[in-house]
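Only a single protein chain was left out; the remaining protein chains are all shown in position.
Naming follows writing order (A and B), and every chain is counted from residue 1.
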Amino acid sequence: MTDAPTDDQTVLPLKADSDVVRVRQLVRDVATAVRLSLVDQTKLVTAASELARNTLVYGGGGEARVRRLTQGTSVGVEVVFSDDGPGIADTDLALTDGWTSGNGLGLGLSGTRRLVDDFHLDTAPGAGTTVTIAKWRR
Amino acid sequence: MERIPILRIGEMLLVSIQVDLQDHTALMLQDDLSNRIVETGAKGVLIDISALEIVDSFIGRMISTTAAVSRVLDAETVVVGMQPAVAITLVELGLTLSGVRTALDVDRGLRMLRDSVEFPVVERGVTPDDGRAD
Partner (left out) sequence: MSPQPDHQWIDLLRENEDEVIAAWTAAAEASLAGRMTGSDLANDIREIYNGLLAGEGAETDIRSSVYDGLRALLNDLGRTRARQGFSPTEAATSIFALKQVVLDLLGRRGDLAAYRAFANLSIIVDDLGLYMLETYANARETVIAQQAETLLELSTPVVKLWDNIVALPLVGTLDSARTQVVMEALLQALVDTGSEHAIIDITGVPAVDTQVAQHLLKTVQAARLLGAECIVSGIRPQIAQTVVALGIEFGDIHTKANLSDAMLLAMRRSGLDIVGRS
């Protein structure tokens, strides 16, 4: 996935509520451009919305990078969320349905993993959090 | 900061969400709705989300909370017009919005509310000069 030939990527900051909306719109545009099905677009945008909010709320802000993926004849969309926040100590716990350290529904990470094809969580206490997701055209 | 307008139709409140909701806007809507229910004594709330292209866990929670709060305030909430792709995604995300009533469109939502809401002042069939007997 990471060594796939890449097209240009777009970086959006995640500093405020309105940035989450902007990320959703950009992801929708790219997903439409690579012709994901409507359901797949919706799944990817919803996942992006969840992760963007996490970056903002728990990571204290960061950025989202959106790019088109090409691998052989397959095309897809990748979104990377990164922050320099506190990181996650227990990733298994964080990925459990319903677990939240705040007052969310605890479905952001676990649900997102179900919505996308590729999901990668890279985090350590004090080292920030990076979540990479991708969805491929069927 | 934009606010979502709340319309009053008789004993019902109608909210039609036409914009991509920011978290803050969603929370304001939740507050505004509770206030309007109390102000107007509304018995039903109709939330039209047919224009929403996604519902994530934040908006999902806002909808569930609104339904629960209105119930405490003696009003029924019906969510109408969810798109199939949004419904499929919500279920996959892990949200089924149990406790929230749903309808295909505004018409059916209104009918559903009328059927379940009691009208304490005028009851059907008891108006003396109704003319037609049925």
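Convention: a contact is a pair of C-beta atoms (placed from the backbone, for glycine too) under 8 Å apart; a residue touches a chain by one contact, two chains touch by 3 or more.
Not measured: the values here are computed from a predicted model.
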Whole complex considered, the hidden chain contacts B
By the document's definition of touch, the residue of B:I9, B:V38, B:A68 or B:V91 touching the omitted chain is B:V91
From B:A26, B:V45, B:M82 or B:L113, the answer for touching the chain not displayed is B:M82
Residue list for subunit B contacting the dropped chain reads 80, 82-84, 86-88, 90-92, 96-97, 102-105, 108-109
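By definition in this document, only the chains that are shown with their structure count from here on.
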When centres are defined as mean Cα positions, the distance from subunit A to subunit B in whole Å is 31
Given the complex, residues on subunit A that touch subunit B span 17-18, 20-21, 24-25, 28, 38-39, 41-43, 45-46, 49-50, 53, 97, 104-105, 107-108, 110-112, 114-115
Contacts from subunit B onto subunit A in the complex sit at residues 20-24, 53-58, 60-61, 83-86, 88-90, 92-95
